[in-house]
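Omission of a single protein chain aside, the complex is shown with its protein chains in their original locations.
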Amino acid sequence: MPRWILVVTFGLMGLAASAASAADESLSAAIDRLIDGKIGELPKASRSDDSEFFRRVMLDLAGRIPTTSEVVAFLADKTPDKRDVLIDKLLSSDDYPRRMQELFHVMLMERRGDHAEWTGFLRHAFQENLPWDQVARAMLSPDATDETLRGAAYFLTARLTSEGAMAPVDVPGLTRDVGRLLAGVDLACAQCHDHVSIGDYKQVDFQGLHMIFENMQSRGGSKFPAVSERVMTTRKEFQSVFTMDSRTTGLRIPGAGDVAIPTFAKGEEYLVSPDRKAKIPGVLKFSPLKELAAGLAAGENRLFARNIVNRLWFMMMGRGLVEPLDRFHSANPPTHPKLLERLATEFVSHDFDIKWLLGQLARSRCYQRSSRLSVDAQLPDAATYAVANQKRLSAEQLFWSTVIATGEMDRLKQKSEMGLEQVVAKSESLSALQKQWLKTFANSPREPEVDFAPSVKGALYLMHDPGVQGLLKPESGNLVDRLSAMSDSEKAAKALFLAVFSRPPTLADRELVGRLLGKTSGTARAEAIGQLAWALLASTEFCVNH
Amino acid sequence: MSHCSSHEHDWSRRRMLGAMAGGVGAAGAGGLGGLLQPVLAEEMARNDKQILLIWLDGGMSQLESWDPKPNTPFGGPFRSIPTTLPGVHISELMPKLARQMKRLAVVRSMKTEDANHSSGVPKIMRGQPRNRGVTYPFFGSAVAKLLGPTDSGLPPYVWVKPGNGGFIAKHAGFLGARYGALALGDGKPPPNLVRPDSISSDADRIRQELRERLNRQFANRRRGVFNEANSYVYDVAQTLMKHVELFDETKILDSDRQRYGTHDLGRHTLLARGLIEAGVRFVQVTSYGWDTHGDNFNSHASRMPKVDQSVSALIEDLFDRGLDERVLVVVMAEFGRTPRINGSVGRDHWPNAWSVAMSGCGIRPGTVVGETLADGTDVKTTPYDIGHMFHTWYSAIGLDSATAEYRNGTQPLPIAHDDMHKVDELLS
Partner (left out) sequence: MPPPQPPPQPPPQQLPKPRELLKLDCDRQLMTVRFSACGRMLVAGGYDASIRRWQWDVEKPVELDRVSGHRGWVSWVEFQPGGELLFSVDTWGRLQATRGIAGATELAWHHDTAHDGWIRSLSVSDDGQVLVTAGRDRAIRVWSASDGKLLHELLDQPTEVFAVAIHPDKSLLVTGDLFGVLRRFELPGGKCLGETPVEKMHYYERIQDVGGLRLLRFHDKGRVLICAGGEPQKTGRAIAIPTIHWLKWPNLKVEHTARLGAQNHGFVFDLAWHSGGYWAVVTSGQPGNGQFLLLEPGAEKPFFTSTKMSNCHSVAVHSDGRIVVSASNRNSQGNGAVRDKMGGYVANYSPLHVFAVSDVEEKSPG
């Protein structure tokens, strides 16, 4: 496989080159240097203003819009490095683990289902800021003895369930997903033959990975998601449907290489023999899953490192350096190869510290650029990052934000310590709304949530659903209620735009509100405010991260 | 299970942001126009043609429908009956369609290559063009892109199907999510279609205008793609609301109900007629469960009468109302069924020699094209692939399939397989 060697060599060269400057240049500075270097003379957006930045970084790192008081406080804050302080604050907030759990749940499970152990595992991982390689190893070679980590097995077990006679267990699908999500390579079309158009993806790559999962099964009797493996003794035989010649392979780990399968004398395969009566699986001397975990989730594995930094870059910047996110190969180069290498290298040398990387990304000028040009000009391509990219909001981000924007938090929060999740969990109406919300705005299972894909279903939901309309009726303490009490339209405009758009209203905004509210009072005023509030909630400015 | 199938060889999925980023080339003004990048501006302008595709998922048996071989070793138990076309016989299970034969065109010499559902269905749906490393759109998405919505403003691609509804973006392939199918599960309207009484039409109008104004402000000096997509779905929602009577069961005539049948296929075909009449550019009706590997003959004995009933009622209505001049109807599946009868008294998948039927706009009525051997085991005359059909259907609706192209970024792509051609005998 000469191409892989080439790519790895390139990576090592990049490593050498950046090692010299790594000492003096922060990663965020390197990002800007490399990004700006390619922007050249293209029209470039200026730095985002405070409200634009605050909303964006809150959504990205806390998974929600800020509350009005948070916005006001941040805008009033005069400290020069307030943005850096904010970034650090968000990374250590209680919102962060929730946000990251939601994000990674959707990314890794693609709406296949949920499990309390899995949620627990992700929360724990982000709470403790576990290194990404450790998280990946927990998923690939689950540790049933560790209560905080064992739920990671759900990544595998959820893909081993049959969905009825017409949709049996899809082990090749599992193999494919491991490649896509953890190594950035979609080997699906290399199952039956070498990939017809991607030279790097060979059938042996698929089969050598697939045999690991063919050898594995879900552990039926376990109360928590768990897998078990059989003794593996032989190489996998496979045949291309094109050439029909038979070949064999040992384990083959994406981005690493082959692992030979050792032979043991009969009866000698286990370190700890399984106890079949008590249904305790043994500990194999040679565990393919362990080999996979060690080989794939390792610092030396460039595919592994590139995949995660590309996805985290996508999360913050709205576009991958390699697109699609699961299509790394030599004929699909990154838009900024040096940058990708630098990110991967530094991430590895910082022990796969996600918080650290996100902090560096957030500190860059690239990230903090406005999504709007300050002059009339043709907007440059999204891949230049000359103008910040708009990003899809997940169903979860949209839901939490709506709950905050409409003042439900203010209405229901009984104690100041009650967090977002608690308030919703305690409210029957909000819990029901949450369920409905996810059904409406989440993608169908197995459809990656990458593209912005608004639906007629979503539009009709926001337009007509009684639960949503209920949020906009005046109820003690909620947004519409508070606004209805304000006789001054200017005041109402400010409160409204701060609450929903997380920014002060422009002159045009204030005039609009003034015209609409005019001299209305009483129920007519409350109705007009409801219509206005709905219009803001249904607008693109609210339902998109910009 | 092979994944050579799933997500359909998706080599270069273009994201909304990527493929259609504003500002590159002739992106056009804001609003709908910006997203469409029409290459066929003239065709789009005044093309009133529509398509209704009836999809019999699983593979209807040609031997129990369009191409029977009665009293032969593989012919099965049924007889054939004469039709209104002299010399042409179809299965005894389709007496009503036999009377409509003068309006239909049937191809009996279909020969395709894929005997799997999961990979075969998308191939047929996409017209199986030559592999260029992109995921081609399904027929409905392609027409939605090539012709756009009709003047009605209704979404151009609506799919009436049993089970769940929703928006099926992946049909659109490289064209982008926008051209996906609006699926109506069990023919029901999308949830929340009807405006509740608590919101007056005035209040609705006000709030929609406010929303649009806010969106215009937002879009100023920003990339327009997200806003266009978001605005579009609201436009579609409001247009659909204007046609809410399409879903009002009390408005269905009893005579229509009887003629089409009260079973799923009948109800859905009747709704499809309504959608066509209201101006949906491409309507697809799907019937599932045709994969009769076992008990094939009892299954077809039960199912064919429903196809016979619904499709003949549809053809009758289209012709009676003069809609045949602008509506193309296609009835097909992903393949046919084997002549060999298996131990389960069933027939297995058979792409080797099967049939497709069509009628209406641009199609020569009362035609049978192609022949299979006396025992049905192969095509006797020139075989046709689905690419030939796509060329034929595009021609029928007024497109020059040999020269028309999509533009995927800067990559031009023919709309149908460039090695294939339209079948002149099928065209009027």
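In this document, chain identifiers A and B correspond to the written order of the chains, with residue numbering beginning at 1 in each.
As a working rule, a residue touches a chain if its C-beta (ideal position, glycine included) is under 8 Å from a C-beta of that chain, and two chains touch if they have at least 3 such contacts.
Since we're looking at a predicted model, the values are computed, not measured.
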Item to check | Which residue of B:D48, B:E92, B:D256 or B:E371 touches the chain not shown here | outcome: B:E92
Next on the checklist: Can you say which of B:R205, B:K242 or B:R340 touches the chain missing from this structure?
Outcome noted: B:R340
Item to check | Residue among B:D67, B:E228, B:D264 or B:D324 that touches the chain left out of view | outcome: B:D264
Item to check | Omitted-chain contact residue, chosen from B:Q284, B:T377 or B:S401 | outcome: B:T377
Next on the checklist: Please identify which residue in B:S200, B:S302 or B:T381 touches the non-displayed chain.
Outcome noted: B:S302
Item to check | subunit B, residues in touch with the chain not shown (by the definition above) | outcome: 58, 70-71, 73-79, 92, 115-116, 162, 263-265, 287-295, 298-299, 301-303, 306, 338-346, 348-352, 375, 377-378
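Going forward, only the chains that are shown with their structure count from here on.
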Checklist entry - How about subunit B: which of its residues touch subunit A in the complex? => result 1-4, 6-7, 9, 11-13, 15-18, 21-24, 131, 133, 155, 166-167, 169-170, 177, 182, 190-196, 198-199, 203-204, 206-208, 210-211, 213-215, 217-223, 225-227, 229-234, 236-237, 240
Checklist outcome for this item: subunit A residues touching subunit B in their complex are 168, 170, 172-173, 176, 188-189, 191-193, 196-198, 318-319, 323-324, 327, 371-376, 378-383, 387, 389-390, 444, 447, 450-461, 463-466, 469, 506, 508-509, 512, 516, 527-528, 531-532, 534-536, 538-541, 543-544, 546
